[in-house]
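Apart from one protein chain that is not included, each protein chain of the complex appears where it belongs.
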Amino acid sequence: MEVTSTPIYIRKKSNGRISIKSGNKVERVMKATGIVLFGLTILAFMSFNYSGLDLTKAISETAYNLKTMFLEPALSHFTWGEAFYQVGITLGLAFLSTILGAVIAFFLALMAATNLSNKWISKTVRILVAFVRAVPTVLWVLIFAIAAGLGSEAAVLGMLFHSIAYLVKAFSEAFEEVDKGILEALTATGANWWHTVTHAILPSTFTYLLSWTFLRFEINFSVAVAMGAAAGAGGIGFELFMASGFYFDMREVGLITYMILILAIVLELTSTRLKSRYFPATSVK
Amino acid sequence: MNEKVMRNQRKWQTIIFATIIIVLTYLSSDITNFNIIHGIATLPNAFTWIVSNLFITQETLERLPKILEKLAETILMSIAATTTATVFSLFLGLMGSKTTGTSNLLGAFARFIASVARNIPVVAWALILLLSFGQNSVTGYLALFVGSLGFLTRAFIESIDEASQSAVEALRATGATYFQIVYKAVIPQCLPQMISWILFMIETNIRSATLVGILTGTGIGYSFDLYYKTLNYHAVALVTLSIVISVIMLELISNHIRKVIL
């Protein structure tokens, strides 16, 4: 019954000691990833441009600034009413780009889902979406700012592009998970493509679509803040940029940061709630 | 009868939901001065402009070495921010997870740090740090570091919570110490998931680094801003293309690694 005694199963390392690692592909790839990232990190720190940096001074100054920001927040260049109005603009930008993005993404996702569309259309949409996603949102906004003229249109269109790309990926994956049997059953009854979409695809994925859309809204809120600061899109982000870059008013920066933080936390809690309720087993991505 | 009531209720829910969305959309367009008709109307012009201006000429290609250098700086910065944040996030993650946490107080502390770091947008961090660190790579690095710390800590807490408890119990029964258990029973189970998150973070950071670069005057964001402001749109196209290619390449590599390890 026993395998005859042989040490042949024992593997030795080059130094003659017994190896205990299984040494499979997974382990090798993880190790290689780690080593490469470690090496690149070292390289990064060596190649950084440290010009004009006095680290001790910078750190103590930042600590002081953070203290002023978070312990003595106050408004000085504009009123509370105006502050809420600016937050409203940021939320508005985020909301518009999300809701328009969701509607457009829905149709594109129908075209991108392999179980609903033909192979070539699906491939084309996917490649297009991958390209759009790879361009950072701020570049879209800046490009539209020249192409379409400044104003909220540029900001919304720029953010819209990225939102569409993000949601098409999420939506089409949700569509593809719809049970094949349901589609087959409907087709068998003679339902056409639109019937299938409205009576099978939409009802069975609606909650997913909703949570993904809300998640994107959460992301778009911080994107809208960023666009205000970096691309002049207005809203609370622009005020933040002015307070820190123009007036150097740390108290105001602090107050604005608090407002953004509180809103972001509320949005995050809501989307976590939605997510754990509707699809507990998917990643945050 | 009951079914009819339910169907009616469903119908009303849908109507209310749709109304809320429409009202919010209207309010949003009002507050932001966004005109959807105008928005759509500008699209054709915008695309014509993009097609007729954003292309790469022979002359712009001469700037390629300079652009690639900046791109490399940005990519390296993103990687460094992610890897260093990983180290700290790992400890915060272990503290914050129900499985491996040792005290409720430390756990709450870890989750608080992560939440603040994550929910204050990277731009805000960049602006705050810019004041004392000045325009150099370290500012951008730190801003990305803080954002990554927040995101990765949350992701790690989730991964650790998902890992099976059974091996932890077995190791505890052999008399292993806390760190032996963490290192030999918890980490090996979550490692693939964690690596996947790290790769995702690097992808995200490269995109954010462009934005941060515009503000802090470093990396590829600076190049973009420079050409953008000097109206050199061919160079803008080249910069954009170089970012797209590097992001897509990184995504392909990450997906390949994920396929093997997950």
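We call the chains A and B, going by the order they appear; numbering starts again at 1 in every chain.
Keep in mind that, in the parts below, a contact is a pair of C-beta atoms (placed from the backbone, for glycine too) under 8 Å apart; a residue touches a chain by one contact, two chains touch by 3 or more.
Everything below uses one rule, namely that contacts and distances are computed from a predicted model.
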According to its UniProt record, the missing chain among "CoA transferase subunit A", "Bicarbonate transport system permease protein CmpB", "Phosphonate ABC transporter ATP-binding protein" or "NADH-quinone oxidoreductase subunit F" is "Phosphonate ABC transporter ATP-binding protein"
Given B:I56, B:A72 or B:A167, the correct residue touching the omitted chain is B:A167
Considering the complete complex, of A:R11, A:K31, A:K180 or A:R273, the missing chain is touched by A:R11
The one of B:T177, B:T230 or B:N255 in touch with the missing chain is B:T177
Absent-chain interface residues of chain B come out as 164, 166-167, 169-180, 183-185, 188-189, 191-192
Residues of chain A touching the missing chain are 1-3, 5, 7, 9-11, 17-24, 26
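In this section, only the chains that are shown with their structure count from here on.
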So, in whole Å, the Cα centroid of chain A is separated from that of chain B by 5
Seen from chain A, its contact residues with chain B in the complex are 25-26, 29-30, 33-34, 37-38, 40-41, 43-45, 47-53, 55, 57-59, 61-62, 65-66, 69, 85, 88-89, 91-93, 95-96, 99-100, 130-131, 133-139, 142-144, 146-149, 151-153, 155-157, 222, 225-226, 229-230, 234-235, 237, 240-241, 244-245, 248, 253, 257, 260-261, 264-265, 268, 284-285
Given the complex, residues on chain B that touch chain A span 21, 24-25, 27-36, 38-39, 42-43, 45-47, 49-50, 54, 72-73, 76-77, 79-80, 82-84, 115-116, 118-124, 127-138, 141, 154-155, 158, 191-192, 195, 198-200, 207-208, 210-211, 214-215, 218, 221, 224, 228, 233, 236, 240, 243-245, 247-248, 251, 257, 260-261
